[in-house]
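For this depiction, one protein chain was excluded, whereas all remaining protein chains were kept in their positions.
As written, the chain order gives the labels A and B, with residue 1 at the start of each chain.
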Amino acid sequence: MHEWTINAALTFMALSLCGGIIRVVRGPTRADRMLSAQLFGSSGVALLLLLAQSMKMPALVDAALVLTLLTAVASCTFARVVWGYDKTGSKAAHVVDR
Amino acid sequence: MIELPSVFDGLLSLSLVLLAWFALHSKDLFLGIVLFVMFGILVAVAWLRLHAPDIALTEVALGAGLTGALFLGTLGRTEVVRRDRGQGLPGGRHLLTTVLVSGLGIVLCVITARLAAGGGGMGDLVRVRLEESGVENPVTAVILNFRGYDTLFEIGVLFLALLGAHALHQAAGASTESLRLPRDSMLVIFVHIMTPVLILTAAYLVWVGDHRPGGAFQAGAILGGAGVIILLAGVPVSLRVDHFRLRLVGVLGFAVFLVTGTCLMVNGRFLEYPVAHVKWLLLVVELACALSIGFILSSLFAACASLLHPSGERGGRRD
Partner (left out) sequence: MSLTDSLSAGCIFLGLMFFAAGTIGLLRFPDVYTRLHALTKADNLGLGFVVVGLIFQGPGWLAVAKLLLIWVLALISSATACYLVAHSALRTGIRPEKRR
């Protein structure tokens, strides 16, 4: 496969990641920021897969697998502990913050 | 025409610096943590571009996943929102800090340039003696065989850190009451699906660690992730260090490593592996370390997020 195809794809993905940076800095609520981390996770997986093809290192597919598995861990922690319920089960205090 | 890989590398470096800057200067702790997680993912990509897949695997597992979870769990329990308006340090110290950090940066650049140009370091030495180590992955050979002392003490230090976290948690007493998470049925299903996958992936990484990037630390981080989502689902599992069986799991890695090293003193020196059996010995040690690290990370998360059950609750085994 032509080198430039994969390289163009990589550059494109990197640009797409920059969009995530904009959202994380701007996003009004905490969920928006966490969503950007999720975006980085998914795009990161695609990026790693493309890199595995481009650099001819099949081990990177393992890295992509690990990233897929563990991105969910951070998101779940956010949803349950940071934004979740306090001891009495009522809603958490923070809604929108700066 | 500009080479496309270097455009990608340039974007990557720029994003790394940008993310680090934002993470350090953000006025909100949560924003800083999220930026740190994103930074971790990009750093893993950078490691891959530098042809270091083992470190990239570890960075992905620990930096992007578990450290993020640890920070978020702690934040959720302490909820300190920094509201300083950027007063910063008093005047003189700003200058001193800038000078010191710039100096460090320049030294690092010089060292890196020299490494890139002269090919220094011990890579060739390791490659020459790789068959003696019994594994084909040079990183695993260095970690477990050539520099086994370091790893032995690292695992010991991890367990000590866990004890410290638990001691602090208990010392804080009533102010850190356990957070009782309600059982979320969707998350329980997710745990049912993911835990076997995580355990299998961890086992795969340990097995594959001797000829491909992998190894005990990555596998341990994945097992830690499994422990974290089990805790988050509200499954009543206790990860306190008081329980004897759990303490055994935590110490297992260090103990196995130490015992192996000592038993080898019969024929040689401490931790000097006999070339015939080194592969299996290393596998046993790696397995024990992975289990230990997994338990330690899960329990650390439980302590940070105050998810330890109060005493008197029924304890279960983390499985």
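What we mean here is this: contacts are C-beta pairs under 8 Å (C-beta built on N, C-alpha and C of every residue); 3 or more make two chains touch, one makes a residue touch a chain.
In this text the structure is predicted, and so the values were computed from the model without any measurement.
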Displayed chains contacted by the hidden chain, counting the whole assembly: A, B
Hidden-chain contact residue, picked from the options B:F146, B:F190, B:W207 or B:F270: B:F190
Touch residues of chain A, complete complex, unshown partner: 1-2, 5-6, 9, 12-13, 16, 19-20, 22-23, 29, 31-32, 34-36, 38-39, 42-43, 45-46, 49-50, 53, 58, 61, 64-65, 68-69, 71-72, 75-76, 78-80, 83-85, 91-92, 94-96
In chain B, positions touching the absent partner: 184, 186-187, 190, 193-194, 197
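Going forward, only the chains that are shown with their structure count from here on.
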Mean-CA-position distance for chain B and chain A (Å): 19
Residue numbers on chain B that touch chain A, as the complex places them: 4-5, 7-8, 11-12, 15, 18-19, 22, 27-28, 30-31, 34-35, 37-38, 41-42, 44-45, 48-49, 51, 53, 56-57, 60-61, 64-66, 68-69, 72-73, 75-77, 79, 81, 177, 179-182, 184, 187, 190, 194, 197-198, 201, 205, 208, 212-214, 218, 221-222, 225, 228-229, 232, 305
Of all residues in chain A, those that touch chain B in their complex: 3-4, 7-8, 10-11, 14-15, 17-18, 20-21, 24-25, 30, 33-34, 36-37, 40-41, 44, 47-48, 51, 54-55, 57, 59-60, 62-63, 65-67, 69-74, 76-78, 80-87, 89, 93-94, 97-98
